[in-house]
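I have a structure here, written as structure tokens, and I will follow up with some questions on it.
The complex appears here without one of its protein chains, the remainder shown in place.
By letter and in written order, the chains are A and B; residue numbering begins at 1 in each of them.
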Amino acid sequence: MSAIIEVSHVSKSFGGVKANEDISLTVEKGSITGLIGPNGSGKTTLFNSIVGYHPIDSGSIRFEGREISKLLVPEIARLGLLRTFQQTRIYGKMNCVENMLISIPHRKMTLLEAFRRNTPEERERAEHLLHFVGLYEKRWLQAGSLSFGQQKLLEFAMALMNEPTVLLLDEPTAGINPTLINGLIDRLKHANREFGITLFIIEHNMRVIMNMADRIYCLAHGRLLAEGTPEEIQNDQRVIDAYLGAH
Amino acid sequence: MSMRKLALYGALLLLTVAAPFLFPAYQTQLATLWLMIIVALTWDMTGGQMGYNSLGNIFFYGTGMYVGAVITITLYFPLAEYTDASRSETFTFTPEMYFTGMVLGTLGAGLFCALSAYAIGPLFFGLRGPYFAIGTLGLAIAAGEIVSNIDILGGGQGISMPVYGGDFEVFKKIIYYVFAAMGVVLIVFLSWFYQTRFGKAINAIRDDEEKAEAMGIHTLRYKLVTWAISAFFVGMAGSISAFQLIHFEPLETAYQTINLGIFMVVCVLLGGKGTLWGPVIGAILFHVFKEVTWNYLLGWQWVALGALIVVIVVFFQDGLMGWLRHRKPEWFGIRVESREARASA
Partner (left out) sequence: MDNIWFNIGLLLEYPIVNLKIIIDGVMIGALFALAAYGLALVWGVMNVKNLAQGDFVIAGGYVSWTLAQMGVYPLLGVPLAFVIMWGLGWVIYKTVITRVIERDLFTSLLATFGLAIMMAQIMNLIFGSDTQSVDMHWPTWRLGELGIIELPAAKVVGVVMAAILAIGVVLFMKKSRMGQAIRATAQDSRAARVLGIDTEKVYAFTFALNAAICGAAGAIIVMIWVIQPFYGITYSVRAFVIVTAAGLGNLPGVIAAGLGIGAAEQYGAHIFGIGYQQAIAVVLLLVVLFYRLMRQRRLRQVLQ
């Protein structure tokens, strides 16, 4: 395995608040990597830095060996590095199938190819993926009328439709009905294994992340606190202290 | 396509072709109606379908006029002598020269406008929401002011186009059919265009541009091409208008910001943004309303226009199609999750 995302010595502050300080981590190609940490430890800030939502103060971020810390959001997304939002973002006025068809990988298309209608294969794939996340019965419904959890699943299906190389997921299980979480874990693992998508996941639910991740990074107060396999992290006293607030 | 729809479209097309013979007294108004339909449809490409509300699309109309005129004239005569206000000699165009000029001038105007939209687009599409509207409005105003200071383009006096030598009735029919053909081509093109991946992508930009960017959609590329296509048609329409009006000047005719420039927005709002037929219906409603009432308003027509804009924007912003969509969502294939199903999920 080789590193697909390399974050080295990244710092980012908002005003006087140091949201990220000298963070270095790598995400291996084909892995599931977790990012944990108490609220306000700078996880989403790091995600936003990677996908280009704001400039970083110092350090470098590489994707497939290429420096991306100066690129803009659409440029990074077109490299195949995709993210989902903590507050889901779907096209509420369109139905689920339309949402999926918008999500076809435009980066692999020439301008001329855009001047074509969606192919039957694309429709089939859309329905297949909607089936995969369990929204097949609801495929003709307006996406905005779905429940929050279902919208989240739709956003996940849209991300898969896009055939990304790496998918950054910001709290995929937050707001999802607890009985559905096991199903979601299976689907994430499936996406990783069968579709070959590298996953980089922010997660609050310890059980979920310990269950899935090959490697976990833990942030606290904007700094990298610990890294290791799920077992190492679970037994790391610093991580336990950070979560219990014993500082 | 169902038989009923086919029959409907056939009847509409027949009406379009027969209109100047059915209503010979209104040929000029009918030609202007097609012009309104064209500018409304092209405005809706960016405003309704892509969410970029331009107040300056009239820029392409005015530029189309000038480019069409300049090409037509320079094909046969030196421009500076033609536009010289104190000239004494007359310039005569044979029918052959006239039509060559019209075809080449109009195509040239369309291409020039498309290219200029593509060239200035990267600057303007960085502006979002109200900044885009104000920026494009500024573009149109500035263009008018600048052109009226350029002597070789006739300055504030504008340009007098060559005159068609033949029968005036024939001339009116020619203008009508050119506008009508352009409009029909545009409607057919858009009905296909909005179904393509491209059309879906610009809808995505309208509904949530940040999400579209995060999905790797080439937002800027799609925005530029859409604006360029829109400018292509507006530019050609501008050039034909120059031939129709025979004389035009920069501020009131070519870059007529508060005239046609705002009419197109009103038409679209009236009919319904973001739909194919909304702008067409809106243009027909508005044009008929305007033609019928204009002369009875005794000079207050412009005040009435301002008031109409305010009333539409405040009370009827979704237009006819939006109102229908709200009342009869099933006609538009909209289905929503029932409350019970949501509660159990």
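Here, contacts are C-beta pairs under 8 Å (C-beta built on N, C-alpha and C of every residue); 3 or more make two chains touch, one makes a residue touch a chain.
Since we're looking at a predicted model, the values are computed, not measured.
When the missing chain is restored to the complex, the residue among B:13, B:80, B:119 or B:146 that touches it is B:146.
Touching the chain that is not shown, out of B:245, B:309 or B:324: B:309 (per the contact rule at the top). Across the entire complex, the residue among B:53, B:116, B:160 or B:196 in touch with the chain not shown is B:53. The residue from B:23, B:99, B:131 or B:294 that touches the chain not shown here is B:131. Seen across the whole complex, the unshown chain contacts chain B at 53, 55, 123, 126-131, 133-135, 138-139, 141-142, 145-146, 148-149, 257-258, 262, 265, 269, 299-300, 302-303, 305-310, 313-315, 317.
By definition in this document, only the chains that are shown with their structure count from here on.
Only residues 51, 72-74, 77-78, 80, 82-83, 85, 89-95, 98, 101-107, 109, 111, 113-118, 138, 140-142, 144-147, 149-150, 158, 162, 177 of chain A touch chain B when the two sit together in their complex.
Of all residues in chain B, those touching chain A in their complex are 193, 195-198, 200-201, 203-204, 207-208, 210-222, 225, 333-337, 342, 345.
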